[in-house]
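The complex appears here minus one protein chain, its other protein chains still in place.
Right, chain A next:
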Amino acid sequence: MQLTNRSKEVSNKQMTLAEKMYLPAIAQGLAITIKHFFAKKVTVPYPEVKRYLGPVFRGHHILKRDEEGRERCTACGLCAVACPAEAISMVAAERKKGEENLYREEKYAAVYEINMLRCIFCGLCEEACPKQAVYLRHDEFVPIFTERDEVIYGKDKLVEKMDARYIRNNPDAQATPTEPSYSRLSS
C-alpha cells in the first residue's frame, strides 16, 4: 500500500567507494549547513519585535459605542448565554429621560462584567451579539493581573473611549502591541 508519492523503497545495495569514503557527502552536508548559517533567521525576538497577529486575533473585549457616542449594548444577555465559560454577567436598567445621548436603546447595561479568569477568548459573545456591541479587539491583549480583585472587568475598562475609537480594519496597525505592561495596570 502506498500512502504518499514521496515514499522511497529502502535499498540495501552495495555502496560505491565515494559513498564509503563519506567525504563527498560530508562536504555536501557542510555546504547546506553553512548556507543556513548565513540565512535569514526565522525567530522573532519577541519583546523587542512584535508580529502583527492579523485582524482575526481575539484579544481585549470592548463594548462599542455608535457613531454618536451612545452605547450599543441593550443588556439582552445573549452574550452571557452564548459564553461557554460563563464569564459574562450584567444588570439591565431602563433608560431615563435625558439619557438619550448616552444609550442607543431604551434598555441598557447598568453593570457589565467579564471575569477574565474564566474567559477563554473564544469570541462567541461577539458572534451572539445582535447589536454589534461587544467585540474582541485584534490589537490589544488583556493585561496581566497579579491580584484577584483585578480580575473582573467592569464597564470602566470595557466601554470604548471616545478619544480612542476601535477600528477592526485599521490599516495603520502594523504590529499587535502584545506587551501587557505593569505601567498600564497601575494607571
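Simple rule for what comes next: a contact is a pair of C-beta atoms (placed from the backbone, for glycine too) under 8 Å apart; a residue touches a chain by one contact, two chains touch by 3 or more; residues count from 1.
We adopt the following convention: contacts and distances are computed from a predicted model.
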item: Per UniProt, the name of the complex member that is left out, chosen from "DoxX family protein", "Nitrogen fixation protein NifU", "NADH-quinone oxidoreductase subunit H" or "Branched-chain amino acid ABC transporter permease"; value: "NADH-quinone oxidoreductase subunit H"
item: Residue of A:V10, A:V42, A:V56 or A:A164 in touch with the missing chain, whole complex considered; value: A:V42
item: Chain not shown, touching residues in chain A; value: 2, 5, 9, 11, 13-14, 16-18, 21, 23, 26, 29-30, 32-34, 36-37, 39-43, 45
